[in-house]
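One protein chain is absent from this view; the other protein chains keep their places.
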Amino acid sequence: MNWKSLLRHETFLALLLVAVLIVLSFQSDRFFTVSNLLNQGRLMTEIGLIAIAMTFVIATGGIDLSVGSILGLTAILTGVFWQKLGLPLPAAAAGAIAVGTFAGFANGAIITRFSVPPLIATLATLALYRGLAEGISQARSVRGYPDWFYVLGQGEVLGVPTQLWILAAAAIIASIILAYTRWGRTVYAIGSNEVASRFSGLSVEKTKLALYTASGFAAALAGVIFVSRVSTTRSDMGTGIELDAITAVVLGGTSIFGGRGTIAGTMIGLCLIQALKNGLSLAGVKGDGTIMLIGAVLILAILASNLFERSGTR
Amino acid sequence: MSAVVDLPPTRPASAAQRPGFLRRLFADYGQELVVLAAIIALFVVVTMVNPRFISANNLTTIFSGNAYIAVAAIGMTMVIVTGHIDVSVGALIGVLATISGTLAVAGYPVWIAWLAPVLVGMTINACIGALVAYARIPSIVVTLGALSIMRGGLISVTGGTWITNLPPDFLIAQKSVLGLPVPLVFMVVLTVLAALWMRYSAFGRSLYAIGGNAEAALATGIPVERRTVAVFVIHGAFAGLATILFATQLQVIQSTVPPNLELTVITAAVIGGVSILGGSGTVIGSTLATILFATIGSALIFVNVSAYWLRAVIGLLILATVLADMLRRRGRI
Partner (left out) sequence: MRNRVLSALLALSFSTSLSHAQSAAWTGGDELPTNPLACDATPATVAAKPYDGGSPTNAPDRKGKTLKVVDVPKLVGIGYFNATSKGIADAAKEIGTMDAKTDGPSKANIDDQITLIDNYITSGVDGILFAANDPVAIAPVLKKALAAGINVVGYDANSTPDARQWFVNQAEFNGIAKAMVDSMAKETGEDGAFAIVTSTFTTPNQARWISEMAAYQAKCHPKMKWLETVEAQEDNILSFNQTNTLLNKYGDELKGVFGMTSVATPAAADAVTQAKKCGKVAVVGLATPNAMKPYVAADCVKSVVLWNPVDLGYAAAHVLRAVADGTLAPGATSVKAGKLGDLSVINGSEILLGAPTVFSKDNINNFDF
């Protein structure tokens, strides 16, 4: 895989996104407005943060299915630390994020120390972390946070939803790391050929451990933002979010076998899905029709880009 | 355990050359034995707490109530052994159950209502397999897409109406053969046939070769593409068979996709010893893993685990089984 073929999928996807935006704005005059688009940005932040970290994980040929459960666990702990332990809310949120990050670290440790395949390890922790969230919360919700806390999930900074700044910052930092640092190249190397990377002296285990920890951190951060957006905590928060994030990542051109993928692709994939969900709804298509179309777009986009690629490089 | 060394993860070497029947058994079926040991341990412990655990009724609940998951996991195992995955199987079973139930209520002979899900499942999965094999789209992408399409489509078409008034003849999962519940018979017979077929037929052996190294398999003359489609078709047939059990267990069919069924089926396959990288694993393992989950679910109620902590304990037990197997492999290296 060379750089040209990498760029090709993202270009294709970006064109598709533009086409979709144009078509949808003709369907409803309320779609292509600044306030609607910013609002959509607010709604896609949690999946976006998780998808960014997931891009790294999948680029190494791994996967992290436990992110939704980590999100739920962090949400519950934020509430429990604040209400039951009486910590100040910032400390409670930081503590919860620390635990979420540790949950990601534990995934990484199981995967690297015990050589458990990522899919199996995170399937097991998917059940475990969700179970911990349910057990700790005793199925109780924690509500009634102070108003300033809602700025994170419901407020705006300079006219843009607060969490969208966080997503943008995360996307930019992650793109730089993945594209321009030695560490980013290590990620691709592991994904292309793990054994060869190990023999060429790259710190495979450390990199993977760091990635799963980062994935846990992203999910935990998304959890706190989610709590602030919906103003309550529940142990079932984030159920199924892993498949949404993976959909955005693979639609964005990251190979599930590892070795290729970009943050730009993931972000375009994410925007495409969100635009379809929102635009079709505004155009009067029901939710079940929308998810069918997203499924079809996923298959067709990868199919089309495969065809382009083959005719181009072979 | 304290002296963990950073060994490169090595694929377990085929230990066929090692002497001794037990060692060979352990080498070939290590994960299966770990799962079996866990099941037996659970049975012993829980029966000591509450002897009703091994009453005939409870054994029926454990073995028969979840047989459809085991049957679906057989197909999933074959797909994963070839190095692919299918996250759409839950949605597929939902669609097939609706088709089967609709036919039964419409008055078609029951054998048509039973055969239809198998045939439709094979057809749908033939399309999925073709996209994977010939269009070279990774299976997780195709099946993620198929999952959305089928889940959305099912609600669009049925509008969520349940199917009731099923004819009594249709409800095969509630019948018994020679005193054994039909789902149990399905599970055992299909597992044994599939296990023998995968171990001894040329076709079955070739799946391991494809999963282990597709390029090498191609070089040795295995038609990788055609085999891939065939595996998905067989998986579709098993999904259809699972549907028959699923749809006939109760007197009503819920027309929504069973929540998280695909994760349960995949977990059963991988915990049962199927390496997600392909190339190893048996359907005996996946069936045993299904039984393990069913046993855990039942056992935790029997030993009065606080319902709030139930899922955490299930997660811990799954993790323990996985780690035990990894330590076992580590011990062998």
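We call the chains A and B, going by the order they appear; numbering starts again at 1 in every chain.
Note that in this section a contact is a pair of C-beta atoms (placed from the backbone, for glycine too) under 8 Å apart; a residue touches a chain by one contact, two chains touch by 3 or more.
Predicted model only: the values in this text are computed from it and were never measured.
The chain omitted from view is touched by exactly one of A:11, A:193, A:239 or A:306, namely A:239. Listed residues B:155, B:172 or B:233: the one in touch with the omitted chain is B:155. Although one chain is not drawn, the whole complex shows that of A:160, A:177, A:282 or A:303 it is A:282 that touches it.
By the touch definition given at the top, chain B reaches the unshown chain through residues 33-34, 37-38, 41-42, 45-46, 49-50, 52-53, 55, 57-58, 61, 65-66, 68, 151-152, 154-155, 158-162, 164-165, 174, 246, 249-252, 254-259, 294, 297-310, 313, 316-317, 320-321, 324, 327-328, 331.
For chain A, the residues touching the chain absent from view are 28, 30, 36, 39, 43, 134, 138-141, 143, 150, 154, 226, 229-232, 234-237, 239-240, 277-278, 281-282, 284, 286-288, 291.
The definition used in the following text is that only the chains that are shown with their structure count from here on.
One simple way to say how far apart two chains are is to compare their mean CA positions; for chain A and chain B this gives 28 Å.
If you check the complex, the residues on chain B that touch chain A are 4, 6-9, 87, 131, 135-138, 140-142, 144-149, 151-153, 155-156, 263, 266-267, 270-271, 275-277, 306, 308-316, 318-319, 322-323, 326-327, 329-330. On the side of chain A, the complex with chain B involves touching residues 65, 110, 113-117, 119-121, 123-132, 134-135, 137-139, 195, 198, 205, 243, 246-247, 250, 255-257, 286-299, 302-303, 306-307.
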